[in-house]
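As you look at this complex, bear in mind that one protein chain is not there, while each of the others sits in place.
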Amino acid sequence: MSPMRCAALLAGLLIVASAIAGASEDLPREKQRSSYDDMAPATRAMQDADTDNPGMLWVLDGEALWRAKTGSAARACADCHGDAKQSMAGVAARYPAFDAKRGGPVTLEGRINACRVENQNAQTLAYESRELLALSAYLALQSRGKPIAIDEKKLGETIAAGRDIFRQRQGQLNLSCAQCHDQHYGGKLAGNTIPQGHPNGYPLYRLEWQTLGSLQRRLRNCLTGIRAENHAYGSRELIALETYLMWRARGMSMESPAVRP
Amino acid sequence: MPSTCKPSNLTSRRDALRLMGAATAGYALTIVRVTPLAATPADMRTAIEKITGGAKVSAGRVHLEIPPLVENGNTVPCAVTVDSPMTAADHVRAIHIVTEKNPQPNVISCRLGPRAGRATVSTRMRLSDTQTVVAIAEMSNGSFWSGSVNIIITLGACLEDLI
Amino acid sequence: MARALVNIPPKAKRGEVITIRTLMSHQMETGFRYSTTGAPIPRDIITTFIATYNGEEIFRAELFPAIAANPFITFTTVATESGTIELTWRGDNGFAASEQATITVE
Partner (left out) sequence: MACAATVALAAPVCAQNDVKSYEVRGDAIPQSLTGTTGDPTRGREIVTNRFVGLCMLCHTGPFPDVPQQGTLAPDLKGAGTRWSVAQLRMRIVDSSRVVPDTIMPAYYRTDHLQRVAPQFRGKPVLTAEQIEDVVAFLATLKEN
C-alpha cells in the first residue's frame, strides 16, 4: 500500500477514533459564563427591568393559573402549595429532579403535568402551550438569583447519557453540541456570538421567537440547525440533554424569565 | 493511487452510535423561511409624502436612537427624541417612524402635544433587513423635520422548524 | 388572556414629566407570512393605542405590522393633577384591552 493511501486511511481512522472517544473534559466551573454577559446592553436592559421584560407577561398569566381551580378535582396549585413565593423558592433551580416514583428524571414541565394529572384530575399541558410556559415561568421566577443545583448522586446516569448526546457529532453538518458550546464559545457564527449554552434562564423570551420558549424548543432549534433528526418534546434524549446542561451550569444563578437574542 | 470505492459497511456501528435510538414518531420537519415582499426606497418616499402631504422635510431636530448592536431584527429597540420646548406655542404634534425595506414602510405614528412635556417616545420594531430607518416629526407650526439611521441587522444563523 | 404590564408612577410632583411604560401581550401577526401549506396567514395586529388622563387624550399611536410582538410603547406626560390614567389598545378581530392606574399629584 502506498504511503499516500495509508495516510488517507489513517485520516479516516482518526475520524472514527475521535467520534468514539469525543473525550474532552466538561466545561470547568470557573469558566462558566452566562449568555447574559455576552448580550448587548439594550438586550440586558430588557431582561433587567421587570416592566420591560416581555417574559413577565407569562409570569402574570402563571400567577393567575397558580391560583385558578382546575380539573375535575377543582383544585388550584395554591390549594396544596400555598404561596409560591415561599413554597416554590429555589425549586426550579433543582430541576430536572429525580422522581422516586418513576425512578428517573422529571423536568419542571413534567412535574407540572404530573401534578395536574395526579392531583387536579386535569389534562396535561402541551410543551410550548401558553399555559405550560406561563406556569413554568412563574415557578422559575421563584428561583431567580438562586444557584442551579442538580442531584448528581441520583441523576448520575441521566447526566452521563446527556453528556454523550452533547458530544455526539450528528446531522448532515456533522457537528456536536460540544464543538460549538464547549470549544468555540465566544466565537461568531455569522453575526451571533456562540454562547456556552447554559440553560440558566428558561423559560426565556427569545427576540428571534418573539415569544417565551422552553429549553427543549431551543435544543430542537439547534438540532434543526445542524440538519439532524430531531427528538420529540419530552423524549428521553431531550430530558437527558436538559439534565446534563443544568448539571453543567451548576452553581450559576437562575435568570428566568431571561431575554436572549 | 486512487482510493477504492467499496460500499461502506457501517450500518451496525452507526446504529450503535444512535444513542438510545429511535427516530421520533410523527416527527415532521418544516422549515419556514419567511421572505416577505420588500418595499423599496420609493415606497418609503411615498409613505413620507402621505405623512407630510408633500411638504418639505428638513433634516435635523429629530434623534433616532437604535442601539449600535442590533442582536435580532425581530425585536429592535428604538427611541425618538425631538428637540422642542413642548409648549402650547411650540411643540411636536406627531412622530412617525418609517423604513426602507420592510414589507410595508410604516412602523408607528404617534400623536402628542404640549401635555407630553418632552417629545420622546420609544418602542420595539421589526426590521427585515439591513436598512435605513427614518423618523419624522411634525411641529405645531406645520414644519416637518427628520432624522435617520442605517441599521445593520444580525440574522439568525439557523432556521428553526415551525412549531 | 390579554395581559399588560404597565408602569405609571403612583406619585408625582405637579408639573413633573413622568414616563409611562407599557407592554401588551399580542403576537402582532404581520399578514406577510405564509403557513406551512403555503396559505397566507391573515394579519392580526394591534392598530391603535390611546392614553387618556382624567378622560382627556394625552397620547395616541397608530401601529403597523412592523411593531414587534408584545408591543412595547413608552411616552411621557406632565403630571397635572391627581386622577386616573387609562390606556386602551385596539386591534384586528375586535381586539380590545385597557388598563387603568391612579396617580397622586402633590
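Lettered A, B and C in written order, each chain numbered from 1.
Methods note: a contact is a pair of C-beta atoms (placed from the backbone, for glycine too) under 8 Å apart; a residue touches a chain by one contact, two chains touch by 3 or more.
Keep in mind the model is a prediction, meaning the values are calculated, not measured.
Across the complete structure, the visible chains that the omitted chain touches are A, B.
Within the complete assembly, A:168 is the residue of A:43, A:120 or A:168 that touches the hidden chain. Here one chain is not drawn; of A:56, A:88 or A:228, the residue touching it is A:228.
Contact with the chain not shown here comes from a single listed residue; of A:82, A:187 or A:251, that residue is A:187.
Hidden from this view is one chain, which touches subunit B at 2-10, 14, 17-18, 23, 29, 33, 130, 152, 154-155, 157, 159. On the side of subunit A, the interface with the absent chain consists of residues 1, 4-16, 18-19, 168-175, 179-180, 183-184, 187-192, 194, 224, 227-230, using the contact rule stated above.
As a convention for this text, only the chains that are shown with their structure count from here on.
With chains as nodes and touching pairs as edges, the resulting graph is complete, every pair of chains being joined.
Here A-C and B-C were compared by C-beta pairs in contact; the pair with more is B-C.
Centre to centre, using the average C-alpha position, subunit A and subunit B are separated by 28 Å. Between subunit A and subunit C, the centres computed from C-alpha atoms are 33 Å apart. Chain contacts: subunit C has residues 68-69, 72 touching two or more partner chains. Counting partners per residue, subunit B has 74-75, 77 as the residues that reach two or more other chains. Touching subunit C in their complex are the following residues of subunit B: 30, 32, 34, 36-37, 74-77, 79, 99, 102-104, 106-113, 115-118, 120-127, 162. Of all residues in subunit A, only 1-2, 4-5, 8, 19, 39-43, 46, 128, 161, 164-165, 168, 189-192, 207-210, 217, 220-222, 224-225, 229-232, 235-237, 240, 261 touch subunit B in the complex they form. Listing the residues of subunit C that touch subunit A in their complex gives 1, 3-7, 21, 23, 25, 27-28, 68-70, 72.
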